[in-house]
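Everything on this sheet refers to the single structure shown next.
Just one protein chain is left out here, and the rest sit where they should.
Let's turn to chain A:
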Amino acid sequence: MTDSAALVIRGLSFSYGPRAALEDVSFHVPAGGVTALLGPNGAGKSTLMTLTAGLLKPPPGTITVLGHDMAAAPRKALARTGIVFQQPTLDLDLTVAQNLRVFASLHGLPRKVTEARMAEELERLDLTGRATEKVRALNGGHRRRVEIARALMHKPDLLLLDEATVGLDVPTRKALVAHVHALARDTGLAVLWTTHLIDEVDPATDRVVVLHKARVRAEGAVSDVLKQAGAEDLATAFDRLTGPDAAPLTEAAQ
């Protein structure tokens, strides 16, 4: 069912000069859950995220966020979207609160609303008490949490996380993954999470989209992807779908 999906991508293609980064990519992200966009480095995940964030000219195909076409109404789509980029994007010399306030202003949130949301999001991400600390003084895990809190300040319906755990140690990574899953479960948020780390997927609840060499190789619940790849676990399925011996696209995946 894509009618009620938070994000619908249909027939998306994009190339960097002669090199295709995305070819006829289609999938959807339903509300209230995490969709993991899995793929090895260079699969096209970050390009997809950049396009969904409206930072590149819309190519052939459509990106629809909560019914708003990114090409026709990018501002309406962006108003419903929270984004955590792969690269850190916080102002290091500003405090946590100052970073959040500046971001809230970019979404036109009044001061009272900003202060209330800031308290709410900092508490949700276990950052209460860190508001007045400079970001420079925080460790990598806390900085990532601040970025997630910032992305949630305007109460988006769709959260895009582009390799949000890169550079974090294992316990911090696990904690962050748990936070995001709890967020989706508790708030009905739709999350598109790009990663190449299989263990960040919750096999019980997550949907999976496997992207490899610019194309979607498999999509669906974990059980569907296992079926499509003929594998018993996700790691094996991922290897089969993205390894050097990856089989040609199945009809189901196409």
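Keep this in mind: a contact is a pair of C-beta atoms (placed from the backbone, for glycine too) under 8 Å apart; a residue touches a chain by one contact, two chains touch by 3 or more; residues count from 1.
Here is the rule we use: contacts and distances are computed from a predicted model.
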item: Protein name (UniProt record) of the chain left out of view, among "Multicomponent Na+:H+ antiporter subunit G", "Putative protease", "Transport permease protein" or "histidine kinase"; value: "Transport permease protein"
item: Hidden-chain contact residue, picked from the options A:F27, A:F85 or A:F238; value: A:F85
item: Selected from A:L56, A:A137, A:A182 or A:A235 as touching the chain missing from the view; value: A:L56
item: Touch residues of chain A, complete complex, unshown partner; value: 16-17, 50, 53-57, 75-76, 78-79, 81, 83, 85-91, 93-94, 98, 101-110
